[in-house]
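Below: one structure in structure tokens.
Omission of a single protein chain aside, the complex is shown with its protein chains in their original locations.
Think of it as A and B in the order they're written, each chain with its own count starting at 1.
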Amino acid sequence: MTGERIFHYLCIGCPLGCRLEVEENAAGTDVEVRGWGCKTGKAYGRQEHTDPRRVVATSVRVSGGRWARLPVKTSGPVPKAMVRDVARAVRPVAVAAPVAAGTVIVADVLGTGVDMIATRDMERA
Amino acid sequence: MITPEVRQLAPRYDVVVSGAGPAGMAAAVGARERGAERILLIDREREAGGILWQCIHHGFGLHHFGEELTGPEYAERCLRQVTDGGIDVLTDTYVYDISPDRTLTLMSGSHGMRQVRAGAVVLAMGARERTRGAIRIPGERPAGVLTAGLAQKFVNMMGLLPGRRVVILGSGDIGLIMARRLTLEGVEVLGVFEIMPYANGLNRNIVQCLHDFDIPLSLSTTVVDIRGRERVEGVTVAPVDQALRPDMSRAHDIACDTVLLSIGLIPENELSRRIDLRLDPVTSGPVVNSTMETSIGGVFACGNVVHIHDLVDFVSQESLLAGRAAGDYVTGRRPPADNIRLLPGDNVAYCVPHTLSTDREHVVYMRVRKPMEKCTIRFGDVFSVKVRYVFPAEMVNITMKPKFLENFHGDSLRVDVVQR
Partner (left out) sequence: MLYDVAIVGGGVIGCAIARALSRFRLRVVLLEKECEVGFGTSKSNSGIIHAGHHAAGGTLKGELEWAGNRMWDALHEELDFGFARNGELMLAMAGDQLPVLEHYRRQGIERGVTGLEIWDRERIHREEPAISADVVAALHAATAGVVNPYEVCFSLIESARRNGVALLVDSPVRGIARDGDGTFALQTPGGAVPARFVVNAAGLYSDEVARMVGAGGFSIHPRKGEEYLLDKRLKGLVRNVIFPCPTPQSKGILVIPTYDGTLMVGPTATFVDDKNDRTTSAKGAEEVFAAVRRLVPGISERDCIAEFAGLRAVADGEDFIIGPTAVRGFVNCAGIQSPGLTSAPAIAERIVAILKDEGLAMEPNPEYEPRLRKRVRFAALPMEEQARLAEEDSRFGRIGCRCEQVSEREILDAIHAGARTLDGIKFRTRAGMGRCQGGFCTWRSMQMLSAELGIPMTAITKRGGASWIVCDREEGDAA
């Protein structure tokens, strides 16, 4: 049964890329991280196993601007498992220039509590 | 943000910066800090900011701005500094030539051909991507073979996709970033193939751009054939031996419609060659002293035009230094000349700057030739640092304090990276 409790991660702290091994205790309440080379790695292993999160950056359609696309990002990290869904959810969104950097394009995207915000000004062409 | 465009070009500037990407923007700001009054920042594109606009992903700025930003956010920060500094920005303009008395000939879409005199010049033209011809991939020449950076422009700024089924050759960061980007846009990314036994991009990108999306990375493997008469129809990939020769007995075919190339960058030194700057054959960029001044006095260079950086933050920092030196140059504060030449030794491909002076603190950027763990970076026998690892894909930077050199009386210092 222990086999199902051991998980592997590649540490992203530095180019060494330590192979981390994370083992959950029997109750699933705590983890032990092995294979790390430094404290950053140890903390990363724990975070990546218990609650991996990512900032999602993508773009939406914008009309009347210098470019056809407006870059956007989530205002904070979202659960890793939701990255694709978040990107897919904003795909049909279209806005019109001008847009200011920081403008909320989609509020509380998929109920994650974070907003999709513009990351640049898009002036009218 | 809307960059205020210069309306009237002055005949004379204290500092003229060629290239308004991250390097040029930081250099202009640095020159302003040191009292240069009239500064002109020139770019070929129609907006300043360079390649940052198309790098819409997250992860820039931790070193330089103390927070994580996307490329456009990083560009806007830099541009605000430029605007606040009252620096003239001239886009849609190409620097044709620089005469020995530092008269620049410009070709501009909005101003026609113009000449401006400069007290000092900073070259910040950046880099271009290596192409298919550079590695001579055999096969047919269909549409659908393009650099990762061009694909990035199509996807992130124009809303167009380079294809539907993509193979990526080379594990450079732009290629990894595009693997994720295309996946999020609904494109099938079939794999990343790297001829070297190690990846060329950051681990962070390997995890977050490939592993997160189950995109396979094949090391010691390359594309040996491209098929398709009109559009790419497929590629053949094969593992390579230690001499990087493909083993055709283990080759296999992959059906795809696009090949993205992420096989490295080359400093864009067209202008540097025209004015006969001394170039370093390893970096393909100008030889620079500790103030980032080139072999021609009053002409400085910084960023990817000097050597290829991994992180934009270091580009900004190096360029700030170059800009400050250009500012000092025109305000008459000339530092003492360098007195030590750095000589790349064991497992050191190059060092930038190429020379140092003993009176100031310097940051030395260097790149190794092969990965090594538990090693020591030695500067002659005067100074050494122990490091856990070095990788060719990661630039090493070492701060040299004057005290390390105070008892050194030679004129050249060999730099070696050796196993402990």
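Keep this in mind: contacts are C-beta pairs under 8 Å (C-beta built on N, C-alpha and C of every residue); 3 or more make two chains touch, one makes a residue touch a chain.
No experiment lies behind these values; they were computed from the predicted model shown.
Only one residue in the set B:P11, B:G66, B:G133 or B:G332 touches the chain that does not appear here, and it is B:G133. Only one of the listed residues, B:Q81, B:T105, B:T331 or B:T376, touches the absent chain: B:T105.
Within the complete assembly, residues 44, 92, 94, 96, 105, 107-113, 128-129, 131-134, 136, 138-144, 146-147, 149-150, 153-155, 158-164, 185-186, 224-225, 229-231, 270, 273 of chain B touch the chain that is not shown.
Here is the rule we go by: only the chains that are shown with their structure count from here on.
Centroid to centroid, with C-alpha atoms defining each point, chain A and chain B lie 26 Å apart. For chain B in complex with chain A, the touching residues are 1-2, 46-47, 53, 56-58, 68, 70-73, 75-76, 155-159, 181, 183-186, 202-204, 206-208, 211-213, 373, 388-389, 391, 393-394. By the touch criterion given at the top, residues 9-17, 37, 54-59, 61, 66-69, 71, 73, 80, 83-84, 87-88, 91, 101, 119-121, 123 of chain A touch chain B in their complex.
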